[in-house]
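Take a look at chain A:
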Amino acid sequence: MAYKTRLLATALIAVSSAFPALADDDKIIVGFATAESGFMEAYDKPAQDAAMIRIDEINAAGGLLGKQIEVIKADTKTDRAEGAKAGLTVIDGGADLVVVSCDYDFGSPAALAAEDAGKISFFLCAESVKAGIQGVGPHSFSASVLAAVQGATMAEWAYNKKGARNFYRLLDTWTEYNKGICDGFDWMLPKLKDAKLVGQDTFKNEDASIAAQISRIKALPQEPDAIMLCTMMPGAVSAVKQIRAAGINAPILNGSSMDGSYWLSAVPDLTNFYVPVQGSIYGDDPNPDVSKFNAAYKAKTGSDPSSQYAYPGYVMIDVWAKAVERAGTTDADAVVAELEKMKNEPTIFGPRTFSAELHHQNTTKYEIIEVKDGKPGVVDSWTISEPVPLEALLK
Partner candidate 1 sequence: MLQIVFDALTLGSLYALGALGIALIFGVMRLVNFAHGDVIAFCVFALLWPSVDAVAIVFAGNLPWYLLIPFVVLVGAGLSVLCEIVVFRRFRDASPATMMIASFALGFVIRYFLLMLFTSRPKSISLLPALSQPVEIFGARLPLLQLITIVTTLLVLAGLTIFLRRTRFGLEMRAAAENFAMARMLGVRANRVIMLAFALSGALAGAIALIFGSQTGTADIQMGAAIMLMAFIATVIGGLGSLGGAVLAGFLLGAASVVMQVVLPVDARPFRDAFVYGAVILVLLFRPQGLLVARGTKERV
Partner candidate 2 sequence: MSLLDVSDIVIRYGRLTAVRGVSFSLNEGDILFITGPNGAGKSSLLRAIAGVTPIVGGSISLDGKSLAGLAPEDIARLGLSMVPEGRHVFGSLSVEENLLVGTGMHVGKNGWRARVASDLEAVYDTFPILRERRNGQAGLLSGGQQQMLVIGRALMTNPRLIAIDEPSLGLAPNITDQVYERLMALRAQRGLTLLIVEQSSTRAVMTGGRMVLMRGGQIVLEGDAREVGTGDQIQAAYFGYEDH
């Protein structure tokens, strides 16, 4: 009877793939409450594939604490209410680690459900400071780097390496991520001697045309030395294309979300365009392990990563597994304590630090990708001179 009821319940809730496994001492369960459909799928899938690579590696090497890692999944359908359900589903399935969607807004309902149940949650690649203690609770982490670090990195690098002094700031008010990049830029700019903001404007990602914003840049007495463009796909491509079509050739600085060559065909022969990345997908990363990972990724999915956003998934399982190993248990509080002890913990994709105040990266080493004549490649690497302080992040 109990079995029947459970079967009925399972049928009704439509758990994807796995039937809820009973709490089983022989294995450790990682639950993915991520988007398998809807628009977040495009962002969650690569990171999740990367996470699976690390899980397979661990299992092949004998498992974690001598147990195999098993994976269960529930689809959030890129919907917040569904996200909460997906979170509850994997928790009911016995997940020791709840992995949630890449974006804070879409991942938080599941993360809050995990926090409620006293489980560790990890955002696949969210870059808002809220993806962690500040927006979920003490058991929540993000595997990526704060958006503000990206803006700050680009500002400082362009100042030092490109001699940029006159900056222009163009913000797409669509998401917190975009604002985060510009926040980091705003924090860094006053620290750069002689650097100044010659103008700023906003637009909306879905704007059919940003002609008015571009006219404002062109009305400046002289073209700025660099344009800090805080935006993301799909509007970003349109913005870059329109800026170049209007004959503005100043360097354009961006966040990591513009990494990838898949969109470059839209702006033929794009030049003077820069993005910070955690690792290069173009096969030219100074760290050979990155290229090795790329090969493993290709073997698993059939293609190279399309952007750097696959990498945090790998990092996530990597640091979590290390913490579990050190704690000797999957108990949430013990693992959190081990994670918070990590200071510049080396990973393939740069060092990671967690503390009792911040479960996110407020500084890291970034590779700088330059797009030149339509070809992207690593040109430099940069670490900001000081971490972005919590006050600047919470402003």
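As a selection rule, all candidates are chains of the complex that A comes from, given by their letters.
In this text, a contact is a pair of C-beta atoms (placed from the backbone, for glycine too) under 8 Å apart; a residue touches a chain by one contact, two chains touch by 3 or more; residues count from 1.
As the structure is a computational prediction, the values presented were derived from the model and not from experiment.
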{"item": "Selected neighbour of chain A [touch, this complex] from 1 or 2", "value": "1"}
{"item": "Of all residues in chain A, those that touch candidate 1 in their complex", "value": "37-42, 78, 173, 200-202, 204, 206-209, 211-213, 215-216, 218-219, 233-235, 237-238, 241-242, 244-247, 260-268, 303, 306-307"}
